[in-house]
Structures are given as C-alpha cells and as structure tokens.
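A single protein chain has been omitted from the complex, and every remaining protein chain is retained in its original position.
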Amino acid sequence: MDTLDLHNPVFAAYVVAASLMILKAIAMSWLTVVRMIQVKGGYRAPEDLRRTAINPDPRPEQLAPDERVERIRRIQLNDLENLPFFLVAGLLFVLTGPSPWLARTLLYGYVVSRLLHFAAYLGARNHETRAALWTVGSLILVFMTCWTLVAAMRGAGP
Amino acid sequence: MDTLDLHNPVFAAYVVAASLMILKAIAMSWLTVVRMIQVKGGYRAPEDLRRTAINPDPRPEQLAPDERVERIRRIQLNDLENLPFFLVAGLLFVLTGPSPWLARTLLYGYVVSRLLHFAAYLGARNHETRAALWTVGSLILVFMTCWTLVAAMRGAGP
Partner (left out) sequence: MDTLDLHNPVFAAYVVAASLMILKAIAMSWLTVVRMIQVKGGYRAPEDLRRTAINPDPRPEQLAPDERVERIRRIQLNDLENLPFFLVAGLLFVLTGPSPWLARTLLYGYVVSRLLHFAAYLGARNHETRAALWTVGSLILVFMTCWTLVAAMRGAGP
C-alpha cells in the first residue's frame, strides 16, 4: 500500500490533523474580520478610512490598534510561527513509517494542545497556562522533527 | 500512475499553482527591498543606521515606518496568513483524487484571486474590493480543506 494513500491509517490521521489545523488558521482571519466589524476599527490600511457602504462614517481612530482585534492578531501570529512547520513536519514524519499508535498520539495531541492554547489565549488566561499549552505542542513538533531527521540521515548517508 | 507524478494532470496543475504562489510570496520580499532602496528608509534593525557603502548618509528617520514600504509588508503578512496553508491544503486535496476539472478550477481560481488581491492592495483600491478578492481565495481554501477532511475521516476511521 502506498504511504500517501488515505487507506493508510497513519496518513489519514495526518490529513485529519492537518486539515483541522488549516481550518483553525483560516478561522483566525475570519475572526479578525468579525471583530473589526464589531468594533468598527482596528484597520491597518489608510484607504480603509474612505467613506464607503461598509464604512459610512470614517474616523481616524479606526486605524489605531484595538485590543479586541489585536488579541486575535497575536493568536494568528502564534499560529504562523507554529502551524506551517507542523504541517510539513507531520507529513515527513508520516513518511518515516511510524506506528499508527505513535502517529495518532502525536498528531492528535498536537491538535488538542493548539485548540486549548487558542482557548487560553482568547480568554486571556494567565501566561503560565498559555505557555504550558504552547510548550506541549512545541515539544511534540521537536520530537517528530528529530525522529524524522534521524531516519533521513540514515538514508542520506554516503 | 502515481498521484505525485507530473504526468498526472491534477498534480501538475497543483505544482503550477503552488510554484506561482511561492514566486509571488518571494517577490514580496524583493519588492520590499526595492521600495526600501527607493525611499532610503523603512528599515527595522538598529545596525542599518551604520555608515556603509549602501547607506553613506544614515539618519535616525530611516528606522521610522514608511507607508510605501509598510504597504508591501502588509501585503506580505497577508500572504503569510494564507499561502502556506494553501500550499499544504492543495497538495492534500490533490491526494484525494479530485477530477482534473474541479482541481484546475479551484487551484487556478485561487491563484487568480490572490494576484487580483495583490493588485487591489498595491493600488490602494477600496477596502470592499480587496476584501471581496480575499474572500474568494479564502472560501476556495475552506472548500478544499473540508473536502480533504471528509475524505480523510473515512480512511482514518477505526
């Protein structure tokens, strides 16, 4: 059976985890839009102060940072610092042929850690809670990548 | 025929779309460089104020944000929030074996939407235009990812 076949349970687990993380990342953009509409501000481009159907009463303060919007932007930046690397590391990890048990634990564990990190950040929980959840995901990512590197160095040798 | 073979028209369409989007993303870095050279400013690192062959007459204002440079940085940040996820989502979508017609429509539609979004942002068109073009790309991404997730959940089941 081909490794990158959805009948391979390890690859299918990766695709489920990756799809959930991609949807999560896209959702941050949409959540930013929702909050900008709610607070009628937090914009960034000068042209967004033009009088249009969507912004009938523009004010200069609309370009100032708004904490409700900035919070989502910080969460999104944290995603950008982590998720693209998880998406590639997870795929390469799957190609080393790990056991389904190990793969599911790491891949779904990562997804859960990121969703809880999101909840903690959105709800402004203490830094310790947010940091602990981020650390779990980051260590899973480091473990998968080191595992993959060791497997590849065996194959890449002269 | 192997799925990840360039003789597979669906995979080849993905590689064309992905390559164009990667080149587009890299171009934003180069465009930032071009504009920093044009305005002789918009720098970010304190050491960029040293007197060198490239910056013979340094001034503190060179570290202040310059709108001509900041506009490209905003466009690039928008790319970072979208393109890495498209690149992975598109690859996984291709691995679910969609029809060439559907794959080409979504993949090339995404590319066109992003190029038009770039043109609208660069030219400071109204927020509505930019937002509409971004939305087209984002919905294509959501559709591809949900399609892939459903296909994977069938394979990942117990």
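Lettered A and B in written order, each chain numbered from 1.
Criterion: a residue touches a chain if its C-beta (ideal position, glycine included) is under 8 Å from a C-beta of that chain, and two chains touch if they have at least 3 such contacts.
The structure displayed is predicted, hence computed values, not measured ones.
K.L.:
Touch as defined at the start, partner being the missing chain; which of B:Ala18, B:Leu92 or B:Ala120 qualifies?
P.N.:
Once the missing chain is taken into account, the touching residue is B:Ala18.
K.L.:
Hey, which subunit B residues sit against the chain that's not shown?
P.N.:
Interface with the chain not displayed, on the subunit B side: 2, 4-9, 11-13, 15-16, 18-20, 22-23, 25-26, 28-30, 33, 43-48, 50, 52-55, 76, 80, 83-84, 87-88, 91.
K.L.:
Against the chain that's been left off, what residues of subunit A make contact? List them.
P.N.:
The list for subunit A reads 3-4, 67, 71, 74, 80-82, 84-85, 88-89, 92, 95-96, 121, 124-128, 130-131, 138, 141-142, 145-146, 148-149, 151-156.
To be clear about the criterion, only the chains that are shown with their structure count from here on.
K.L.:
Just curious, how far off is subunit B from subunit A if you go by their C-alpha centres, in Å?
P.N.:
17
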